[in-house]
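First up is the structure itself, then whatever we jot down about it.
The complex appears here minus one protein chain, its other protein chains still in place.
Coming up: chain A.
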């Protein structure tokens, strides 16, 4: 018996200009079949113009347990947002 075929994560870009969005996953023996199956499974109703398939084993995810600690550095750097800066009255196009 062959082992189970690997799991692939599927990303679809709906239209030009948009980004690829994760739409789901599927099993397939290789990348080419994963792509074909993803076409049949996730774009039957013209949901997309571009598909990426990635072996699930190639993805490393951040852990929800460390979420706060992991993303904390973002919280104390408000100056990274344009809204942090005051614009004097009367300045146009800024």
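As a convention for this text, a residue touches a chain if its C-beta (ideal position, glycine included) is under 8 Å from a C-beta of that chain, and two chains touch if they have at least 3 such contacts; residues count from 1.
The rule is simple: contacts and distances are computed from a predicted model.
In the listed set "NADH-quinone oxidoreductase subunit H", "1,2-phenylacetyl-CoA epoxidase subunit A", "Cation:proton antiporter" or "Energy-coupling factor transporter transmembrane protein EcfT", the entry agreeing with the UniProt name of the missing subunit chain is "1,2-phenylacetyl-CoA epoxidase subunit A". By the touch rule set out above, chain A reaches the unshown chain at residues 1-5, 7, 24-27, 29-30, 33, 40-41, 44, 61, 63-68.
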